[in-house]
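Only one protein chain is missing; all other protein chains are in place.
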Amino acid sequence: MAIAPALTGQPVGHRERGLLRTLISRANIAWVIGSLILLSAGTVGVIIQVVPSLRHLYLNQDLEATLKPPLSPNHLLGTDNLGRDLGWQLIAGLGTSLAIGIGVALLSVVLGLIVGIFGGFFGRAADAVANVVVDVTWAFPAILLAVVLAGWIGPSLTTVILALALTNWAGFARIVRGEVLSLRERDFVNAARVLGVPKVLISVRHLASNLVPVTIVLTVYFIATSIIGEAGLTFLGLGVQPPMPSLGETLSTGREYISESWWPVILPGVLLVIIVLFLNGLGDHLRGQLDPRGRVQRR
Amino acid sequence: MRFALTRLGYAIIVIFLVSVVTFAALHASPGSVISSVLNVTTTPHSVVVAYERSHGLLDPLPVQYWHFISGVLTGNLGTSLVSNLPVAQIVRNSIWYTALLAGSAFLLTFGLGIPLGVLAAVTEGSWFDRVIRTVASFVLAIPNFVLAIAAVLILAVHLHVLPAGGAGSFSDLIMPAVVLAAEPWSLTVRVMRTSFLEHMSADFTRTLRARGVPEWRVQWLHVLRNAAGPVISLGILQIRNLLAYTLLIEVIFTWPGLGTQLVNSVLQRDYNVTLVLTLLLATVIVLAAALGDILLSLVDPRVRVNGGNP
Partner (left out) sequence: MQQESGNISEVVDQYAAKHLSRRDVMKRAGLLGIAASAVGPLLAACTSSGSSGTGSSTASGSQAAVGKPKTGGTFREGYDRDFTPPNPVANSWADPDYNALFEALVMRNPEGQIVPMLADSFTSGPTGWTFHLRSGLKYQLGAPLTPASVVEDFNIFRNPKIAQNPPFWTPIYNVTNDGQTIICKTKGPFQAFQETVVTEYSYIMNPATWKAQGAKYGTQPTDGTGPFTLTSYVPGQHVIASRWEDYPGSIVPFFTNKGKAYLNQIEWIPITQASQRAPQIQTGLVDAIKNPPPQDVATLKANQSLVVQEFQELSNFFLSVNMGDETLGFDDLRVRQAISHAIDRQAIVSSIFLGHAAATYGPVMTRWKWYNPAVEQYNQYDTAKAGQLLDEAGWKMGSNGVRVKNGTPMAFTTYNLTDDTQNQVLQAVSQMLAKVGIQMTVQSLASAAFYPKLTNKTTAYAFKWLWSSPIDVVALFVQFYQPELAALKPVYDAFTAWQTAGNTAQLQQAAMAYQTTFAQLIPLIPLYTQNTIWVHKQNVVGWQPNQANLYPFYNDVWLQNA
């Protein structure tokens, strides 16, 4: 994750114009609608996996009707290699991907905040420790972690979330640390310390709340990268296990049949691209709204 | 100078810690290299134990780690537990391929990214600028393995223009390198453009122009040098991503480099090979970051003060 080299450090004041009001203003209506659509689709995807009587929608195999093309009767988007409806597979997969994305983003953000604030605010020794932890994590190949975790607790949803989060958080921690380094010189922080407010409280109240814009923006980016990461892990056989559907799984199985049927590959691929494009755009837009001084650049 | 030394010293500590963590993680996870070598359903237990003893797998973990690290420091990288080949040979066989692939991607990224970014900045607002920016955004959004699959589908399966995999000839390199370079290229273009634009209207350029320096020199020499900073730090960060993605791309295109080798050795629990390869990758990443910090410190003195974390 790169920070624009100039930390402008201009005082911004303790609290921005009402966050919620900023977000739900006129300029953002399109993004709000888009986000709602994405969230609803994802929720539907999760619901049909969780409610037993709905599972047949995406689980129902029909070995007589494998690899039917889109616009076949009963199957708007066709079927996959086991005869399951591709449309419902994609929705359910979307649910899985979003769940993973949000899970990873939340975990990364929490870890990153803790370590970043710890390093930036709690003295030089703490900073040294934080830096070492961050750098060691940074240099560790994610796939190694994924395989080790998969071996330990078996490949599963939890494994994917852990593997992605544990390699993702370091970048966020770096940014947080940088921000905290500049924030801690501000008047309101110094005032609180002079008044004897314990550091932990300062962290939570003042530092964290000023980090909210950065956090929101990066969370959105993280969701996008985790969705891609999960698909990549599944591609290598380290992702969620069938029958839990996942976009990466549909993609990677579809690849075997690429010479005859393009839809098991192209459709999930297109869906992935759309989601990522949307999330990146949303992140860019939010950055424009919440962080106009460009303290944060994606990646 | 002192900064450079401290930075390098710190890098070495990090690499060492990575090796410890990798070692611990590998041995802590269930599964054993034995299953990759012997037919465990039929091999008698005594054979298994004899095999373990002869490969030092029965020693206590700290002893095994000591053997590994002292070996690495003296140049003995050990032997693969699965194939009995010297690890050095395995690394030699595959490192050339990975270097070729990563190097080509790197060349494409900066060789195309920097000039295009500068051109986009210089022609800001024109159709050229807009096309470049749109293409960059679009390419950035496509996950590279999706791009890889789409490329294989169109170019290899339907059009038969390029091969789908393997590493026999130069044409095998084209698709993996382009797919790998796609994302860093688009980022480089964007950052280069932004940075160049920022510096193009800086005060010093007016001074230079007032002194009669030709416009193209102003732009391509002075502005570029100043604008290069963020691109360099981005480039350093990209090295880590590049290496991570190289693993995935190698597996997809069956490119016989370090990535395929690492994936296989981890799945087989071939401890020796995995440790050496992970150490190698970590060293490259960490040293690259250290080098980047040192370079930046030469350009921007603030970095030396702040401790070098970009």
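Couple of notes before you dig in:
Per-chain residue numbering starts at 1, and chain names A and B are given in the order in which the chains are listed.
Keep in mind that, in the parts below, a contact is a pair of C-beta atoms (placed from the backbone, for glycine too) under 8 Å apart; a residue touches a chain by one contact, two chains touch by 3 or more.
Treat the numbers as computed from the prediction; the structure is a model and nothing was measured.
Of the listed residues A:160, A:173 or A:258, the one in contact with the hidden chain in the full complex is A:258. For the chain left out of this panel, the touching residue among B:93, B:137, B:226 or B:241 is B:93.
For the options B:87, B:101, B:141 or B:156, the residue in contact with the chain missing from this view is B:156.
Even with one chain removed from view, subunit A keeps its contact list with that chain: residues 52, 59-61, 63-64, 66, 81-83, 150-151, 154-155, 237, 241-243, 253, 255-260.
Touch with the hidden chain on the side of subunit B covers residues 30-44, 46-47, 51, 54-55, 82-85, 89-90, 93, 156, 163-166, 168, 254, 256, 260-261, 264, 267-269.
Please note the rule applied: only the chains that are shown with their structure count from here on.
Distance between chain centres (mean CA atoms), subunit A to subunit B: 22 Å. Within the complex formed with subunit A, the residues of subunit B that make contact are 10, 13-15, 17-18, 21-22, 25-26, 28-31, 137-138, 140-143, 145-146, 149-150, 152-153, 157, 187, 191, 229-230, 233-234, 237, 240, 243-244, 247-248, 251-252, 262-263, 266-267, 274, 278, 281-282, 285-286, 289, 300, 306-307, 309-310. For subunit A in complex with subunit B, the residues that touch the partner chain are 1-5, 127, 131-132, 135-136, 138-145, 147-149, 151-152, 174, 177-178, 181, 228, 231-232, 235-236, 251, 255, 258-259, 262, 265-266, 269, 272-273, 276-277, 280, 297, 299.
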